[in-house]
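With one protein chain removed, the remaining protein chains of the complex are shown where they sit.
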Amino acid sequence: MSSLFSTIIAAALVNNIVFVHLLGVSSLFAFSRRLDAAAELALLAAISMFPALVICAALDRLILDPLDIRFLNLLAFVFVTAAIATILMQLLSKHFPLLARKHSLAVAMLSCNSVIIGAAFMAVGSLLSFPLQVAYSLGTVLGFVLALMAFAAIRQRCELAALPDAMRGPAIDLICAGIAAMCFLGFAGLV
Amino acid sequence: MLSHRVRRSLKFGGITPPSNKAATLRSRIMPMPLPARLLLPLQQYREQPAQPCVNVGDRVLKYQLIARGTGASGLNLHAPSSGTITAIDLEVDFFIKGRTQTAIELQTDGEDSALPLSGMEEIEAFEAEQIITCVEEAGVCGMGGAGFPSATKLRACLNQEMEYLLINAAECEPYISCDEALLRERASTVVRGAEVIQRACQARQVKIVIESDKADAIAALREALQASTITLCLVSPRYPAGEERQLLRAATGIEISREQLPTDVNCLVFNAGTAAAIYAAVIEGRPCISRIVSLSGAPLQTPKNFEALIGTPISHLLALCGIDERVHVDTFIGGSMMGMYLPATSLPICKTTNSVVATDNVQFPLPDNELACIRCGYCADACPENLLPQQLLQFSRSRAFEQATDHGLDDCIECGACAYVCPSKIPLVHYYRAAKEEIAAETANKRQGEQRKQRFQYWQYRRKLQQEARQQERADTGKTASLAETNAEEPFSREKARADIAAAVARVKQKREKKD
Amino acid sequence: MLPIVDNWYFQLGVLLLLTGVIAWLLFTANTTIQHYWRGSASLVDLINLELPQTQCGQCGHAGCLPYARAISQGEAINKCPPGGITTIHRLARLLNEVDQTVDPAHGRPASPKLAFIREAECIGCTKCIQACPVDAILGAPKLMHTVIARECTGCDLCVAPCPVDCIDIIDAPTPVAYWSQAC
Partner (left out) sequence: MQFQPRSTSQVMLMVVLATIPAIAINTWFFGIGTLLNIFLAIAVGMAVEASSLSIRKLPVAENLRDNSLLVSALLLGIAMPPGSPWWLTTLGVLFAIGIGKHAFGGLGQNIFNPAMAGYLFLLLAFPLRMTAWHLPEAAIDPAAGISPLSLGSLGQSLRFLYAGESVVDGMAMATPLIESKLASQSAVLEAIDTDLNIFARTAETGWELTNWAYLFGGLFLLFIGIISWHIPVAVIATVLLTSLLFYSPGGASVVGTPYLHLFGSATMIGAFFIATDPVTAATSKPARILYGIIIGVCIYAIRVWGSYLDSIAIAVLFGNFCAPILDHYVRPRIFGRGRTRATHSASGSG
């Protein structure tokens, strides 16, 4: 994990936050019903996640670690992510009312979801230098965006397919997620 | 001059199905013995039906006007032969069950006595407007299948500088050979017709576009074109090369979208048959009362092209070709790719009927059961519009209409190339048509909703005005009305209204009784 | 791994490429960013556009626009029986909500309806004309009234005011569907 590039690959594919670490599976299932909406949400998630992760890493490095109060990191991270999500929601409802109406629940959920908190912990705990932590955050976000959008597209195709009635809905979604997770496991050791 | 480059007819896809034209083309264009009865539908094009100008029992002569076109693009209808009108409002189930059309019935007398004709021999002496009027009077419409009134098409480009005039002789669909036969035997009428159209629309260049495998027709055309500025444009034989937009691209390189017309890019496309009909209308003064129809199919002993009168029952033509009823299963008009099955063979030949095919069980077996789509993409390779038919199928079947529209369902020309190559034998076009129909219904619903909203808003606006006016009135008179009366939105009480009405009815009754 | 992979410029290039691809993906998904940049009024408009505009009030609001306004504030989208599943589906798509069936508390979705005045019994009281929210009833005082079928929404608001009960709600004629039949 020495280079920027491999860090990003590691974060996006090998340690894909959804399919390998199984964080944010709830968000994945709740917000990937439709591809167009998932794409919008992916954009919102990227906008909120990336700064949140970077701020968390910086917070850890600049304040928590020097003061030796790392045990407070959960509290701090939740505070940061919640603040960013609230700001995002405010901006949205002011300028993009339709987006706010569509994704109010999603943005609220993202604010203290395991995706973002878990990603923050992983970025902080990865013992990387700060620039690489930023790269790791970027990779995590990319991995989440990829998982969300590709999974939304898959669900959309499943919805149109002639599925057996017993399989329609959550059943087939879980099977798809399982096979996708198998596939991401195959990337193990890539970096 | 003699060597011509063969242009690629399609930019994307296309198929080369067996053409099945040879049997029909073995004989020359035949005249047709008069049928006893002619059935003339008033609506030859989608616009408003023509208005009959004869009455039941009238005796009409050949070429006599019997119905005048109404609306912006009406189409005149002429008597194809002499005889007596026996009905002017016959309801016929036309091609699609449940959609009836009105038709005029003409009993022929066999004399075929005609009105005298007068045409213009020297077109150079005439203005474009005169030619167009002449075409309009003759009731000429597109003979290729769509049947758009030619005069309307010509008039639309009067104030435009036309670059190209294309004569579409690329008859790409299997079984249809009427244009090829026409060019083979009467190439000069098509060429003269093209010159007349050029005179009317002032196009800079005229091209006759024909598929390169029609050797006889090309030879005849070359001969007819020797002293002419019109050029010949050969395109590779591929279905659907004859589609207007594809043809336009092949001949000129201009691509237009589905929403556009060739006139939008200063081009004009006419069918070869239409050119011949315009020639007849302008030079000979003969209205459009007949067309060339190719009859084919295995049950016919002698398939051939007929010069058929408009209104001839299809069964009459089939009988002339010696149809073998034992193997005859069904009949469709048009080619095997886009044709339409007929509910009955008693239906007449229209101005747009280019081909009649009788089917048997060998060439047209009953469709196999369709299998699952394996997304092989052969359909995408065959689609001349470069769509993704496999995706469209999935969206159409599962009624995801937004996505279907997003993937360009509207751009589908329903040519049937996808269904032809489908290894799973899925009738894709059928699904597209169903989806298009539903989308159209939904759009209509939405438009209606929009209208309703406007009416409702106006209603609200009016109520508000009334209320304000009433309040103003009250303020003016200075009366302080009781609260119940001022409240315009007084809740409606059924009992009270009923009592009011009962009282009113009683009053009226009393009055009546008093009178009595 | 090759030294080139460890090259900073190579990494930067790949990163830029990757970011470009992702940005392009997101951008094509959100080419309609402009479409979202609107005041709150147009959110109501967008919702109102999907409602059937029958103005029937079955949702508990006085017309379609008030209901649209309520939806934009977070009200449930399944209160419109005349629109039925189609409307709910479109609203769910617009607002990224779950597809659902019509709330039975507000009525059942039915085939399109039409009001029909039995003209022999009409006494010309004009009460229905005043009640009709889309001006689909034609008539004058003491003269027979009739419904303009093309404009009628079948909302049945005219039935209650009629003092002689001469208005029927009938099924609207369905257009001939040719291709939609099973093959």
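When the chains are written out, they are named A, B and C in that same order, and each has its own residue count from 1.
In the analysis below, a contact is a pair of C-beta atoms (placed from the backbone, for glycine too) under 8 Å apart; a residue touches a chain by one contact, two chains touch by 3 or more.
Model, not experiment: these values are computed from the prediction.
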| item | value |
| --- | --- |
| Contact residue for the chain not shown (choose from B:Ser188, B:Asn266, B:Thr302 or B:Gln448) | B:Asn266 |
| Of B:Asp58, B:Asp109 or B:Glu163, the residue in touch with the unshown chain | B:Glu163 |
| Among B:Ser228, B:Ser424 or B:Gln457, residue touching the chain not depicted | B:Ser424 |
| Missing-partner contacts on subunit A, residue numbers | 35, 149-150, 152-154, 156-158, 161-164, 167, 171-172, 175-176, 179-180, 182-191 |
| Subunit B, residues in touch with the chain not shown (by the definition above) | 11-12, 15-16, 160-161, 163-164, 245-246, 249, 252-258, 260, 264-267, 369, 371-378, 380-382, 384-388, 390-391, 407-408, 411, 420-425 |
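The rule we apply is simple: only the chains that are shown with their structure count from here on.
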| item | value |
| --- | --- |
| Chain-level touch network, classified as line, ring, star, complete or other | complete |
| Intercentroid distance (Cα basis), subunit B paired with subunit A, Å | 55 |
| Rounded Å distance, subunit A centre to subunit C centre (Cα mean) | 35 |
| Of all residues in subunit A, the ones touching two or more other chains | none |
| Subunit C: positions in contact with at least two other chains | 93 |
| Subunit B - residues contacting subunit C, complex | 96-99, 402, 427, 430, 433-434, 436-438, 441-442, 445-446, 448-453, 455-456, 458-460, 492, 494, 497-498, 500-501, 505 |
| Interface residues, subunit B side, partner subunit A - complex | 372, 394-395, 397-398, 400 |
| Subunit C to subunit B touching residues, read off their complex | 48-49, 51-55, 63-65, 86, 93, 123, 125, 127, 131-136, 151, 153, 160-161, 163-164, 175-181, 183 |
